[in-house]
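Every protein chain but one is kept in place in this view of the complex.
Showing subunit A:
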Amino acid sequence: MIRFIILQNRQGKTRLAKYYVPLEDSEKHKVEYEVHRLVVNRDPKFTNFVEFRTHKVIYRRYAGLFFSLCVDMTDNELAYLECIHLFVEILDHFFSNVCELDLVFNFHKVYLILDEFILAGEIQETSKRAIIERMGELEKQE
C-alpha cells in the first residue's frame, strides 16, 4: 500500500503532498523534511529505493523535481518506480510537455489527476487513456 506521495523540488519545497495514512501536521512536515534529505543527495547511480523508518521510499527525479512514494517493505520496488513514471507520463500528456511551473500553478489539477490514478493508497487505474478522458470530462464542466 502507498503511504504517501510527495513531489519536491531540489530545494525541498513541497510541490504536492498526499497522504493515505493519517498523520499529524507536525509529523507530515517532519516526513517531508526527512524524505527530502534522504533522496536529494543520492548518487544518480544508486538504487532508487531508500529505507525510511519501517517503510521504504521509492523516488525518481525528473529535472529538478523529485517524486517520492512511500510503500510497504514487501512491495515490488520496480513496479512502483514505474508507477511514478506512468504518473509523469499522464501529467505530461495532460499538460502537454509538463514542466515544474505547470505543476506549481495547477497543483489542484494535479491532485485531481492523482485522485483518478491512486485511490486509498492503491493504484486504481493504470490506463492512461481512461484517466485523460476522465480529466477531459471534468475540464468541460469548468
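Note that a residue touches a chain if its C-beta (ideal position, glycine included) is under 8 Å from a C-beta of that chain, and two chains touch if they have at least 3 such contacts; residues count from 1.
Just so we're on the same page, contacts and distances are computed from a predicted model.
**Student:** Since a chain is absent, check the UniProt entry for it and pick the matching name: "AP-4 complex subunit epsilon", "Electron transfer flavoprotein-ubiquinone oxidoreductase", "Acyl-coenzyme A amino acid N-acyltransferase 2" or "dolichyl-diphosphooligosaccharide--protein glycotransferase".
**Tutor:** "AP-4 complex subunit epsilon"
**Student:** Of the residues in subunit A, which ones touch the absent chain?
**Tutor:** Touch with the absent chain occurs at residues 13-14, 16-18, 22, 24-25, 28-29, 32, 42-43, 45-51, 53-54, 76-79, 81-83, 85-86, 95-96, 99, 101-102, 104-109, 111-112, 115, 119-120, 122-130, 134, 137-138, 141-142.
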